[in-house]
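In this view, the complex is presented without one of its protein chains, the others remaining in place.
Let's look at chain A:
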Amino acid sequence: MDKVMRLASEKGVVLFSKSSCCLCYAVKILFQELGVSPVVHEIDQDPEGRDMEKALTRLGCNAPVPAVFIGGKLVGSTNEVMSLHLSGGLIPLLKPYQLC
């Protein structure tokens, strides 16, 4: 959990993912489209991946990945990111971290 929270606060936009997860890939594509380059942690390639997965599940997302943190705060999984984007709330959160 500490590792997850530490990594989550390291940079502005953090995405916990698995290299095999295609929903994670979809979220990556969305961020690309929005001009944001999140720090991606592929937990299936991390030696502590199992623990990280448990920690992410405990944070309350219905799936451990994808898990998006913006400014150190948990935004959520694909569901939450999509809802936020459609309601117009995602871009304002990303503004400080956009590349253009």
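Note that contacts are C-beta pairs under 8 Å (C-beta built on N, C-alpha and C of every residue); 3 or more make two chains touch, one makes a residue touch a chain; residues count from 1.
Note that contacts and distances are computed from a predicted model.
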Among "Transcription factor TGA7 isoform X1", "Proteasome subunit alpha type", "NEDD8-activating enzyme E1 regulatory subunit" or "Elongin-C", UniProt's protein name for the complex chain that is not shown is "Transcription factor TGA7 isoform X1"
Taking the entire complex into account, which one of A:V27, A:M52, A:I70 or A:L94 touches the absent chain?
A:V27
Which parts of chain A face the unshown chain closely enough to count as touching?
20-23, 25-27, 29-30, 33-34, 63, 78-79, 82-83, 85-88, 90
